[in-house]
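Let me begin by presenting the structure, written as structure tokens, before commenting on it.
A single protein chain has been omitted; all remaining protein chains appear in their positions.
Per-chain numbering from 1; labels A, B and C assigned in written order.
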Amino acid sequence: MATQRLNEQAEGVFIISATPFAADGSLDLQSTDRLIEFYLEQGVSGITVLGMMGEAHKLAADESAAFLTRVLQRVADRVPVVVGVSNAGLDNLFSLAHTAMSAGAAGVMVAPATGLGTEAKLLAYFRQVFEGLGESVPVCYQDYPFVTRSEISVATFNQLVTDYPQLVMLKHEEWPGLSKLSAVRKAARDGLRRVAVLVGNGGLYLPQELARGADGAMTGFAYPEMLVEVVRLWRQGEQDRAEDLFDAYLPLVRHEQQPGVGLALRKEVLRRRGAIATAQVRAPGPQLTATDHDELTRLISRVEKNLEAM
Amino acid sequence: MATQRLNEQAEGVFIISATPFAADGSLDLQSTDRLIEFYLEQGVSGITVLGMMGEAHKLAADESAAFLTRVLQRVADRVPVVVGVSNAGLDNLFSLAHTAMSAGAAGVMVAPATGLGTEAKLLAYFRQVFEGLGESVPVCYQDYPFVTRSEISVATFNQLVTDYPQLVMLKHEEWPGLSKLSAVRKAARDGLRRVAVLVGNGGLYLPQELARGADGAMTGFAYPEMLVEVVRLWRQGEQDRAEDLFDAYLPLVRHEQQPGVGLALRKEVLRRRGAIATAQVRAPGPQLTATDHDELTRLISRVEKNLEAM
Amino acid sequence: MATQRLNEQAEGVFIISATPFAADGSLDLQSTDRLIEFYLEQGVSGITVLGMMGEAHKLAADESAAFLTRVLQRVADRVPVVVGVSNAGLDNLFSLAHTAMSAGAAGVMVAPATGLGTEAKLLAYFRQVFEGLGESVPVCYQDYPFVTRSEISVATFNQLVTDYPQLVMLKHEEWPGLSKLSAVRKAARDGLRRVAVLVGNGGLYLPQELARGADGAMTGFAYPEMLVEVVRLWRQGEQDRAEDLFDAYLPLVRHEQQPGVGLALRKEVLRRRGAIATAQVRAPGPQLTATDHDELTRLISRVEKNLEAM
Partner (left out) sequence: MATQRLNEQAEGVFIISATPFAADGSLDLQSTDRLIEFYLEQGVSGITVLGMMGEAHKLAADESAAFLTRVLQRVADRVPVVVGVSNAGLDNLFSLAHTAMSAGAAGVMVAPATGLGTEAKLLAYFRQVFEGLGESVPVCYQDYPFVTRSEISVATFNQLVTDYPQLVMLKHEEWPGLSKLSAVRKAARDGLRRVAVLVGNGGLYLPQELARGADGAMTGFAYPEMLVEVVRLWRQGEQDRAEDLFDAYLPLVRHEQQPGVGLALRKEVLRRRGAIATAQVRAPGPQLTATDHDELTRLISRVEKNLEAM
């Protein structure tokens, strides 16, 4: 298969795909097809599957494989697909990565193991990861210490960039992280190989991050078209229009960015938009109340009103 | 002194006061006067001092006393003043509380000790607190597990409301916390004594929280007049206008709400607005870069543009 | 299959089984047989597999199944086998549990999901677990907040005992936890159904815990015969002899109880004793240095000297 490979030129929006379930909790592969088409119609540049917001850790091994296969078949190389392979054991991580790459993935995303208390430990961990994966597997580093409790300094990240050419992307998701992003970009201006930087956190700081040198977003906001258009406008020099559009959605971005319940809200929006059949989140997970639904309805209608006024 | 006492009817905006420092790092009491007048001019209903964002833990004991005295003298009973008294030792907590109340404070704010792993421990801790303070000291419970790592369920909070009449206010600052707020209000509808609920987190979810029954905000956003007006409009039934105004500021609310650097940004806005002489934050603490300043300038100008368009 | 069912009368030593690997890192099923026979020869009352110290989270799904099957075949109902089924997703947890029970396990062990901040959340989580498993699956509650960051009070544990007859055992592993154990036992004296309590933490406080009402240990110390004999002596009233024997091993118990490196030390002792072929720990994991080996050798020889002097 002539697969796209993830590289440092990646940009735009890599959507973090939800994983759709049927009402009985089983994997919903028909919704998977629909969801992928939905994402592609919104103009995403890439798709990331089996991430944290994809409930990867709640899938059985055969479900992960089935979902991954279905997504790759459906995408059929229209855009690159990145696969989250973080795992408590390195053997499992390597095995998932090789399965994904063989099936046509463009690269893998790896977050550090939980609670690596020093950068020395973090560096040692990623040396094992990169050496085990080998140079042929492009890697996106997921920097999400809010969940992993493993924090990396810019100096240590730069060391990894220097040592491992297969490290081609940073998923920038430390919070707060604006100054970190500036420091990563300064290193590239000072001569370090420039990697792609896509931002996470639901896109909550997207305009500020684009201004500081991000290449786009890798996140799962349920209106991917906004992310796509904000990045496009920004990159063609229309910062004010980009930020106006972003701000029109900001109340909803902020709402969906709540930890935990945010995933249920996101899936509910995708359901309302017809992208998936149910908003089902696997247990243990949040359930929306009637108040949550009404609140979401109001927020969506306000966004629509904002858009009309633009 | 005929002092106001904090009670369950509190509402509106209790501003979390910054603590102003001079360029040499010493306490700036002249700026303190100016800042208090600034807050009062914006229409706040109360003032909270020596909170986490007031850098209370970086003040020497004599500095805390000097600052508290100055604030109470300046306010002169125009609005109630709440004093943060959380401390690693209960003797210190009680001592600070009695000093504050003798000097004219309206009540005290207490967060749980750090890392109380069970609600049983949390309940035991607050029983000691309430019994040590006595019934004459009105208490605001600061529910901020992001920092304290001590989380309380609604059932346990309700137990404290039942057992201790001096518990008159909840500073609602769990994140995410919308469903918790609804549950607290449901308890009051079901017959529990109704305490005041003021929300924190920089006001990031203020409209949603007002809709779910909050009485206002207790936070330190550098444009208190927005918080004041949003609460006022909401309470007189103009929810859409309230939310429109809120949304005009939301990009800045979100920006200032970043942990750590947010305090430096907030003090810089207060400085630009003439409320304090320097934006100095005590070490260890964040310093703003030129990029940070430019970004803030852009965000402020966009808010101003939004306001003009309203 | 006429399987033993775990119940409240369990006592003695349920050894936490290591998972043996070959030098190339693959599952070593021949060593598995040897290790199981080794444990049984030391007189253990039960065997617990796929626990945290069994590196369960580093096994692929097919490896877990192969290991579990091999152990159950080898044990062949000579003692009850408990299977760790904790998982980030409840569907996976239920699936593993039913696989294990169908294959002849005596019960399952479940630790709470990570970071449940309130007992209300913990209670809700376990209600889902118990209801999903059903009454026919005996459960051991693993209380290990050092790793799970989910702490349970005695009152909440007692609530679970009251509500779910299938909760038959507590793996007592909070640290420190002596007063908690006393409180659990007091509840049984006051009329609550008495569940089995087996202690963890490498057995570091075993004599004190037996004195407070523990029924034995569920831990993986590499000299199970000591644990077995200490429990036996204690229960027949020879507390001093039990504690003398325990103290002879205490320097090694304390050494093996170190987080992280302790597992590598434990597997190395098992290797030296001929119970497994290699001391291999799956990556990411600790490696022993020459100094570590010498230190271990000295500690073992001192234990042997202590035993000779008894």
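Here, a contact is a pair of C-beta atoms (placed from the backbone, for glycine too) under 8 Å apart; a residue touches a chain by one contact, two chains touch by 3 or more.
No experiment lies behind these values; they were computed from the predicted model shown.
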| item | value |
| --- | --- |
| Contact partner of the left-out chain, one of B:Ile16, B:Met53 or B:Ala113 | B:Ala113 |
| Selected residue (touches chain absent from view) among A:Asp33, A:Glu119, A:Glu225 or A:Glu238 | A:Glu119 |
| Touch residues of subunit B, complete complex, unshown partner | 25, 55, 57-62, 88-92, 95, 113, 125, 128, 282-284 |
| Chain not shown, touching residues in subunit A | 117-121, 145, 151-156 |
| Those residues of subunit C which, in the complete complex, touch the missing chain | 175-176, 178-179, 182, 204-205, 208, 211-212, 243, 247, 250-251, 254-255, 258-262, 289, 291-292, 295, 302, 306 |
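Note that only the chains that are shown with their structure count from here on.
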| item | value |
| --- | --- |
| Turning angle required so that subunit A lies on subunit C, C-alpha fit (0 to 180°, nearest 5) | 180 |
| Chain centroid nearest the full-protein CA centroid | A |
| Subunit B against subunit A, contact positions shared by both copies (same if over half, else different) | same |
| Centroid spacing, where centroids are CA-atom means, of subunit A and subunit B in whole angstrom | 34 |
| Set of subunit C residues in contact with two or more other chains | none |
